[in-house]
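A protein chain is absent from this complex, but the other protein chains hold their places.
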Amino acid sequence: MCMSAAQRKKPFRDEELLADVIARLIGDVRHVAVGNASPIPATAALLARERGNGRPYVSLLQSRKHNFFTDGARELFDCAGQGRIDVFFLSGGQIDGQGNVNLVSTGDYAHPDVRFPGSFGSAYLYYVVRKIILFRTEHSRRTLVPKVDFISAPGASTPDTYRPGGPVALVTNRCLFSFANGRFTLASVHPGHTVEEIVENTGFNFEMPAIVPETSSPSPESLKLLREVIAPQLSEVYPQFAAQVFGVTQSAFAS
Amino acid sequence: MCMSAAQRKKPFRDEELLADVIARLIGDVRHVAVGNASPIPATAALLARERGNGRPYVSLLQSRKHNFFTDGARELFDCAGQGRIDVFFLSGGQIDGQGNVNLVSTGDYAHPDVRFPGSFGSAYLYYVVRKIILFRTEHSRRTLVPKVDFISAPGASTPDTYRPGGPVALVTNRCLFSFANGRFTLASVHPGHTVEEIVENTGFNFEMPAIVPETSSPSPESLKLLREVIAPQLSEVYPQFAAQVFGVTQSAFAS
Amino acid sequence: MFQPAKSIDDAIAPIDDGCMLVVPREVSGVPMAATRALIRRGVKRLHLVALPTSSLQADLLIGAGCVETLETSAVSLGEFGPAPRFTSAIKSAEIQMKDATCPALHAAFQASEKGVPFMPLRGLIGSDILKYRDDWKVIDSPFGDNDKIVLLPAIKPDVALIHAPMADRFGNVWIGRQRELATMAHAAVRTIATVEKIHEGNLLDDPTLAPGTLPGFYVETVAVAARGAWPLGLPDFYGVDASHLSEYARMAATTEGFAEYLRRYVYERRAA
Partner (left out) sequence: MFQPAKSIDDAIAPIDDGCMLVVPREVSGVPMAATRALIRRGVKRLHLVALPTSSLQADLLIGAGCVETLETSAVSLGEFGPAPRFTSAIKSAEIQMKDATCPALHAAFQASEKGVPFMPLRGLIGSDILKYRDDWKVIDSPFGDNDKIVLLPAIKPDVALIHAPMADRFGNVWIGRQRELATMAHAAVRTIATVEKIHEGNLLDDPTLAPGTLPGFYVETVAVAARGAWPLGLPDFYGVDASHLSEYARMAATTEGFAEYLRRYVYERRAA
């Protein structure tokens, strides 16, 4: 993520702000799971756990240390199907105003313009985990689109589809949207960003209150936790991220 | 099992003969499993393994030592469903001439005259394990009936039912029946028993060749294996059986 | 943080009258101490599911009048003969019996484990078990051509009650190879475990113990019950008490004998 001149003056990094925002969205729950390639949600979940004195359980799927599953790679999904995963995170190459996420490709599916890695567990978890927090740092008309080209997982479902879960929020590098009744609402704008900038860079329509608050900055206590307690834990799974954001280096044989 | 005067003269016990008969029925296969409360089939399977220098795999479900499953109690059934269990044993409070087995009750199901333990895995394994060897020591009109009162598992199925497996033989204390095309055929009569006695004590009709051979007696080598090698292995799971048949006593804390 | 229960009685408190309770098969670590505590407490109208079979545990609970409905594939004392209280209760229609077959019960628990309403299973068709189970459905498989298959509805018990070698102070329970205990816990709303002992340290931190560990987030309570499976065995730890089971089989053969057994071994809290 690129840092603007305004951001450089702030006593925290963008990643720290985002982790703090997400940690508050997590709230008081029993079990948070974090999937592949999600260093900021992982940071947020570990922060929530530190603040909660060990609650919630945090399962980082690619971690050995922060992973409580012992029934193989399917256990996360089984556990979610049982209603035991309260919060999960999804991203998307594209996200649209109906909360649909696209992790597959843009353009024609058979001859794509851009191919993303694939849908991972989204086409299941988006339905069964009560609180899905959408997360996409790049906030642009390229990523936040009127209609996704491929629906990896839909934001809402018809009544004949079992759907206890779904999206509750979308966090970007510019703002926080809440999601309800099939639409996003601008909930707060991160320090250094403006409503106008968000309107300009968002490809979908969204609701907006008359006055949009600024996203709260992380407290000194949170920053201290992030830098001193969380960062070393991250280096096992996200060595590059931990090094770049927090200056923590990976041990030679992380296990 | 009661021993007749004729049997007392034989250099082997009935259980040894039956185990030897069953071991030959097992043949050259990869994996034999033995369920609950089946000491003679367990003896036979261990004997087949000794003769085959470690082949087949023998899984005694209630054993710790002779049990290769590590995916819980369902693994036997999954494994059988995969076609990986070649031989299994079933018994029945009643067995009829169509190969139907009854492990539930006699009389009216809602108000039974006799209640047996229950069907165990029969209503699945009878269908999917290629060779099911039926085993019932008590050979009488009470156990071998024209028609079972409750079909725990049927001897044959209609073409629209998936059924790669089924019964191949029935071993009793008097004789060996083979099973094919929905009917039993008297294959051999155990030493000391007669065809007339079998007709008299069998409640169902069966095929019979003009000359019915006598069941081969166990060889001295087989008897030696049974008594010296197999018997101590049995005492873990079947302490009473091992003690009564082979005079082997259980250690205080079999594990 | 997770706290072990102060006593077995405390641990079993969530097992309400009328609840659906699942217990493991006779060789998987049967919570017999907790079962005796339940009988002493006088639990009533249980819908007892034994996955997939049972021996002494179901027989005791039935004989003591704790069971309204029993769902299992078999109840027997094995080498020690039929289960006398089970047999008697069925013949006198004192309990409602839902006869099953082992893999059908496993599949129905896996359905709950996976959060799906049903699980398909081969076999069963042509068995009278299916005839008496109007909750089981037969469909034509959409992947076959006139290929009938049974669908079994998910079983989601209120409580799974298990016994295992050890647990740690985080609620993680080491179940070893008895993985059906994990399936039970995954399927059940709540899991209550008794254990032989508390393991100091975190079971999940040990690479050799972790694979046999049920994670603590499935576990409601843990209570220590040394020799808690007695007179049944605990795999790799102790065997069955054969002489006690013989005695039980003899005593439980009559109503009076069973009452005396309860008095001597359950109400007076006598153990091995």
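To keep things simple, chains are lettered A, B and C as they appear, and every chain counts its residues starting from 1.
We adopt the following convention: a residue touches a chain if its C-beta (ideal position, glycine included) is under 8 Å from a C-beta of that chain, and two chains touch if they have at least 3 such contacts.
For clarity, every value in this text was computed on a predicted model and none was experimentally measured.
Asks: Specify the residue from the set A:Phe12, A:Phe150 or A:Phe206 that touches the hidden chain.
Replies: A:Phe150
Asks: Looking at the whole complex, which of A:Gly81, A:Gly97, A:Pro167 or A:Pro218 touches the chain that is not displayed?
Replies: Of these options, the touching residue for the absent chain is A:Gly81.
Asks: Which parts of chain A face the unshown chain closely enough to count as touching?
Replies: 36-37, 39, 62, 64, 69-74, 77-78, 81, 103-105, 109-112, 115-128, 150-154, 157-158, 160-162, 236, 238-241, 250, 252-255
Asks: Since one chain isn't shown, list which residues of chain C touch it in the complete complex.
Replies: 107, 110, 114-122, 137, 139, 141-144, 147, 149, 151, 153, 175-177, 179, 207-212, 235-236
Asks: Identify the residues of chain B touching the omitted chain, counting contacts across the whole complex.
Replies: For chain B, the residues touching the absent chain are 30-31, 53-54, 57, 65, 68-71, 77-84, 128.
Here, only the chains that are shown with their structure count from here on.
Asks: Any chains in contact with both chain B and chain C?
Replies: none
Asks: Among all other chains, pick the one whose mean CA position is farthest from the mean CA position of chain A.
Replies: Here the answer is chain B, farthest from chain A.
Asks: List the centre-to-centre spacing of chain B and chain C in whole Å, with centres computed as mean CA coordinates.
Replies: Comparing mean C-alpha positions, chain C is 28 Å from chain B.
Asks: Averaging over Cα atoms per chain, report the distance between chain A and chain B in Å.
Replies: 59
Asks: On a C-alpha centroid basis, what's the spacing between chain A and chain C, in Å?
Replies: 41
Asks: By residue number and range, which residues of chain A touch two or more other chains?
Replies: none
Asks: Please list all residues of chain C that touch 2 or more other chains.
Replies: Within chain C, residues 182 contact more than one other chain.
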